[in-house]
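One protein chain omitted, others in place.
Then we have chain A:
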Amino acid sequence: MIPGFRNERPRTELPAASRRDVLRGGLLAGAGLLIGFTLPARGPAPAVAATAAAGDAVMPNAFVRIAPDNTVTVLIKHLEMGQGVTTGLTTILAEELDADWAQMRAEHAPVDTAKYANLLFGIQGTGGSTAVANSWEQLRKAGASARAMLVAAAAERWKVPASEITVSKGVVSHAASNRSARFGELAEAAAKQTPPTDLKLKDQGAFTLIGQRLPRLDSVAKTTGRAQFGMDVALPDALVAVVARPTRFGATVASFDATAAKAVPGVVDVVAIPQGVAVLAKGMWAATRGREALTVRWDESKAETRSSDAILAEYRKLAATPGAVADKAGDAAAALAGAAKVLTAEFDFPYLAHAPMEPLNCTVKLAPDGMEIWTGCQFQTVDQANAARVAGLKPEQVRIHTLYAGGSFGRRATTNSDFIVEAVAIAKATGGKAPVKLIWTREDDVRGGYYRPMYHHALSAGLDAAGNLVGWRHRIVGQSILTGTPFEAMMVKDGVDATSVEGANNLPYAIPNRSVELHTVKSPVPVLWWRSVGSTHTAFAVETFLDELAHAAGKDPVAFRRAMLAGEPRHRAVLDLVAEKAGWGTPLPQGRARGVALHESFHSFVAQVAEVSLDKDGRVRVDRVVCAVDCGVPVNPDVIRAQMEGGIGFGLGAIMAEQVTLTEGRVDQSNFHDYTPLRIDRMPTVEVHIVPSTAAPTGVGEPGVPPVGPAVANAVFALTGRRVRALPFAKELSV
């Protein structure tokens, strides 16, 4: 017998008790509200500061601390949100240090942009699958430098030439005199050495940790309940705050009556903040009950009042007209006019919520001369500046403690630091009299905006008489993620937001005549990058349309793509590998079909083959996904595999059944009964094959996501003859 959950509910219904809580949602977050800091120009940050400050004797440089007990702690400048970055970055440093994996530890670095900037962003921040890519050289050098200092310390102590000293698995040895010492014994002396200026990094053939399966550093803490997430911070006397936000994006508080809320036992205070009305209480239960008792009138004069269907109808009209040019080659119009066969297709993509498993939260302790913040945040430099501005402090007076994040998928990388600034505003409004722990409920999260934008795509393509793809026109309509943010100058050029068109304006396929165009529309609905950003929609449109074209040309979908990839060996290699491993072209059991998709994102190359069938109820079932990935040197193969598995499940949930819709401006969904990520019973088996490579490593957090949707859609076509072009599938198919 399977144990029944004593209080399990059908997962398609919301219990009555929660319905009250759902009444308030939505978030006003005018992007202009809090921004104003200047983003440093893109470029490398200062070199690693090899400081051995007084009293900091076991810190050979900014990235590593060696303790007398022989543990080695790597300071992780990126946020661990599940992607395995603590393990990955520690591996890189430990490799050049010649440490023993068992002695390695990791902890989040403090905010210090000079030391810990993302070298690809110029600010301290995590995103774009850049953590390993930007840290690769930096941490190898930091490890090699610390190793050289340990060797120098041993040479001095033993009075032997440094060149005769070897290091292996955390032990420094001099064979001729039969002496050895562990790192911990040498740490203090090592920190006093001058960091070497010319570092020799290992040849890749000499790697002993990189490329191996190493246990994740966070596994034990996360399987025993000991891992500390932002949600777990409990400062003495802290008050829990929840915020009543408008139900329509762009609305503001007109007036409120807190009488009934204040009468709820445990409620301590009710304050207005720019984002809504905050209820502070001794504990979450009292805070949410207080919020239920609150009456707020909203000024909706500037609010979004359209339904998502109405917005989409406007997108469709726009798609009939030329847009801003995002990519152009040859003469697409002429090629289409002269083609033997022309195909067209239109696609709709809904708003999507990130819905990280840990609802957003932030703890703030405000004092007149400084502020401490505890949270899981992706953009420390930005968050520090935004928090300081709201509190009326200088950025250096703001200390951020970065904790494990229970997922993010981009949600914790808002350029206005929305949830952090909200917590600071509450702390300020209450005069800093008690620490504030802001908690969003799941309903707040699903209804809170910062969605993957809704998009409409319109494509036309022409084949010549031999079935070659000769013309391609791709129009995209949707909101810009970056316009009006500090990233605009860097990433929006000539009216084209790079995040709206990535994956569409850099096709690897040799198509002689192309026109990729963008219409950017405005709405008060806050939008944001969502795991794999533009590729969440461009890959689907491109890769399913290519499949249609292959069929129209009477060609095999793998061969059709392959023929257009002559100049792209890495794309071709993952496509070949996935085809081989999936048995492409071999017969499948009755009732099963395959689909393929290929996509590069964040400089990693991923191809996937999905196998689908219909279950006994006629629902689409994805049985198996085979995945080939080339991400350069595979630093932690098992973490790469995990990210591909997770990315496939995450992407599959979205294309199957996730959507945020608006009715007269109000979000229809509220919790996991109607915003429905994938569950275990719909997870396919996944096989991951990693291409061996010596190229510099690139990211894996996002690139597993884009191909799964189109691979499944192409398999569904092969099985049923139906092309699904409006997502999620649940709108048209039984899933």
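The rule is short, and it goes like this: contacts are C-beta pairs under 8 Å (C-beta built on N, C-alpha and C of every residue); 3 or more make two chains touch, one makes a residue touch a chain; residues count from 1.
Assume contacts and distances are computed from a predicted model.
Per its UniProt entry, the chain excluded from the display bears the name "(2Fe-2S)-binding protein", taken from "(2Fe-2S)-binding protein", "Isoquinoline 1-oxidoreductase beta subunit", "Iron ABC transporter permease" or "protein-glutamate methylesterase". Screening A:283, A:370 or A:512 for touch with the missing chain picks out A:283. Looking at A:68, A:215, A:392 or A:569, the residue that reaches the missing chain in the full complex is A:215.
From the set A:143, A:195, A:356 or A:557, the residue in touch with the chain omitted from the display is A:356, counting the whole complex. Set against the missing chain, the residues A:163, A:197 or A:224 yield one that touches it, A:224. In the full complex, chain A touches the hidden chain at residues 1-9, 11, 14-15, 17-18, 21, 81-84, 215-216, 218-229, 231-232, 234, 240, 265, 283-285, 355-359, 404-409, 439, 441-442, 638, 642, 645-650, 652-653, 671-673, 677-681, 683, 685-686.
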